[in-house]
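Just dropping this structure here.
As you look at this complex, bear in mind that one protein chain is not there, while each of the others sits in place.
Chain IDs A and B follow the sequence of writing; residue 1 opens each chain.
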Amino acid sequence: MTIDWFFILEKILLISGVLAISLIVAMYSTWGERKVAGVMQDRIGPNRAGFMGLLQPLADGGKLFFKEEIIPGSSNRFLFILGPSLAMMVACMTSAVIPWGDTLTIAGRTISLQVADINIGILYIFGVVSLGVYGIMLGGWASNNKYSLLASVRAASQIISYELAMGLSLIALLMMTGTLSIKEIVEQQRHSLWNVLYQPLGFLIFLVCSFAECNRTPFDLPEAENELNGGYHLEYSSMKLGFYLFAEYINMFISSALMSSLYFGGYSFPYMDSLGLSPNLTTILGTVALFVKIIFFLFFFMWVRWTIPRFRYDQLMRLGWNIMIPLALANMLITGAIVLYRSTH
Amino acid sequence: MGMSLQQIVFGVLSIISIISALGVILSKNPVTSVLCLIVTFFTIAGHYIMLNAQFLAVVHIIVYAGAIMVLFLFVIMLMNLNAEIEPQKRSWLKYAGAISGGALLLVLLAALREASVSSLQPGAVEIGLISNLGKTLFSTYVLPFEVSSILFLSAMVGAVVIGKKEGHES
């Protein structure tokens, strides 16, 4: 077996590219969040660092780097450091199976703009996302602070509860598409309508659950400042705090990418194949289309955050268990019935 | 070196899994134990992938590492167990544990000696894929599969019953 060095090089480049892009997008999401919050409250938002405040994320990052790093004396030192690292690592791992575009053909080589097209892509994402809770739990527990512990317990139960509804809403989509590979799901949408038209309820459930999974408002109970003094990262300072905050934005980016790919056609756009453009150009345009969709969803996340107040914890649990899961089950049942009907007729 | 890439990966995975499994039982801190167990699950998932059972590997991670161990960790963190609080175990308990564990090992060894592991064909990369697995589950093994679902249902009913009881009393 000869090792295809170009293949490895290509993948390494792609992985670093995807990582760099997700970090940059996460960086500018912090800027975007503050800008969106500003304009929605009739303010301007950051506008001092650079043109329109565009250097603000760099300033924030620099600030976090130079802050004093405090590790509480009574904390479990190893786990205290492991927590944010795990949160960041898990957040970055998800991007591997998302198809960022179709294939490019450069010098006779076909390069797929997806790090790994594994046939169980969605399950992989579920596996990684379900690990995301460890970062929060370990950090919260290792801080040896009751507020942190309460917040991490909240986070864990919230994430586990909403993972169920999320999985059930995806099962309906999987029954319809018949595949677990995200790339194939996108390719199917390229030649027909977007899945959101077939699965409006499923998309809604997925959307709500991804808000809960990312700990975003209205489900940001793990970070409820007024009850928990800041949440699971209460004892964290410096870049470790930065990692937690950053992981949240990367998660937002990834779930936006996932929602775009699963329900909104991913890198495909209408009349993609009838424009008569060269394949490479179409691929690039497709990637641009994907990023437009992602940016819309990121904006949506922020838009919701600055509109809807936080749920109470019992309301959150009731919504998850009493409404979302039955709805997802019903959606699954209806989809199953339709799939069965269509396969027999 | 006569070792192929697969053998190297297998060796590394096995060593990590044995070390972390030892960590589970030897560590004093329950949280560290749980973390070691999670690492063990990961290495086992790695073994599944090497056996071309990707679906099983991912489901193993989702279910064990992602859900069950989270609950374990949850309980341990809330009870805040540590070495000082933990009741001192009597020495006969340790001996009993060692003997019963040894007996289990013996039974397992005997069972493994009898069982013949069908060797994997190098071409059988498709065997662990989800479509094949689904077809097998719903044709050959449909009865055990459905029976196990009843088991889950009964567990759910039990959980609901316990939850209801608490609600009435308070």
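A few notes on this one:
The definition used in the following text is that a contact is a pair of C-beta atoms (placed from the backbone, for glycine too) under 8 Å apart; a residue touches a chain by one contact, two chains touch by 3 or more.
The rule is simple: contacts and distances are computed from a predicted model.
One chain of this complex is left out of the view, and of "V-type ATPase subunit", "Oligopeptide transport system permease protein OppC", "ABC transporter ATP-binding protein" or "NADH-quinone oxidoreductase subunit I", the protein name its UniProt record gives is "NADH-quinone oxidoreductase subunit I".
Shown chains touched by the hidden chain across the complete assembly: A. Touch with the chain omitted from the figure is made, among A:Val39, A:Ile106 or A:Ala330, by A:Val39. Summarising the interface, chain A meets the missing chain with residues 39-44, 47, 303-304, 306-308.
In this section, only the chains that are shown with their structure count from here on.
In terms of their C-alpha centroids, the spacing between chain A and chain B amounts to 28 Å.
Within the complex, the chain B residues that touch chain A are 31, 35, 38, 54-55, 58-59, 61-62, 65-67, 70-71, 73-74, 77-78, 129-130.
Within the complex, the chain A residues that touch chain B are 76, 79, 118-120, 123-124, 126-127, 129-131, 133-134, 137-138, 141, 149, 152-153, 156-157, 160, 163, 180.
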